[in-house]
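As you look at this complex, bear in mind that one protein chain is not there, while each of the others sits in place.
Moving on, here comes subunit A:
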């Protein structure tokens, strides 16, 4: 048996001010580390939750998003006639030919403009997206210049509140309803009648065709068939895959940015931990000499000081993760680079991020404590006792 764990733990408690200060430094780094991972996770979850695995999005080949896509009317009709399309309770196909256009709207308060997605919807659009439901007001009447706005858009953009009027496509549009789309990307969209939108924006083609599959297990043969059909220049993706692809680049960017930042910051925190642990060794030279004289081996001393540094790192980790967990209450918005539109999402803490942050803090503690622990273990017993 080695030196008791309580020795390391109580030494941290004895010099609690130094412990708290050093752990806070490490906690800040863990906070940044966890926050960027939470940001990437929040973005990804928002976009992935936007999709449903039963739904299929059909867009023009090689276009990464609906914004860049164009599906000709005759091609859309051909897709509509495919046997895989599910039929709704009303006897109609659960399929929506939609238009996606970006417009520029001013934010409330700051007057800063940002891109917003306008989606021209069909009758089945709401049925295809169970996460979306009308919160207040009513749905736009077909053939009228009426729109409904996602909750986060209504809150943050001028003219998007219930009863307000927006101007785009050289027409005025009345907001007749606000819809709640949970934490999906639709919260950041404005929806109106597709035919009205196509006229207003002078578009001849749809952006995408969205439909529910009768049997989701038959997606692969369907995809193979329509992508090899010479009459069609489209590609089919499961809706979840489509949104995951959209989020990947941004999420990766956030993760890499987070890693670079935390690596730079962690150098400072590790140096802080090293200084603290060197001071701890210097203050306890006599104790080290005594423990060695009593028969504890160098490796026990090394272990006790490393454990102390690991506990210090863990304190920092817990501080950082607890602080970062409060970020979950914050919703932020940024440009979704895949659709070039505004996207609102929250920081999301997952179990994976939680343990990665703790492991990261332990690694910082380990690196910071290594040199001081080696110094403690290498002390000669006689000179250590003489210094006490």
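What we mean here is this: contacts are C-beta pairs under 8 Å (C-beta built on N, C-alpha and C of every residue); 3 or more make two chains touch, one makes a residue touch a chain; residues count from 1.
In this text, contacts and distances are computed from a predicted model.
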Hidden chain of the complex, named as in its UniProt record, picked from "RagB/SusD family nutrient uptake outer membrane protein", "Ferrous iron transport protein B", "Cytochrome oxidase subunit I profile domain-containing protein" or "ABC transporter ATP-binding protein": "ABC transporter ATP-binding protein"
Omitted-chain contact residue, chosen from A:201, A:296 or A:354: A:296
Candidates A:6, A:104, A:204 or A:228 - the one touching the absent chain: A:6
Chain not shown, touching residues in subunit A: 1-4, 6-7, 10-11, 13-14, 286-287, 289-298, 381-382, 385, 388
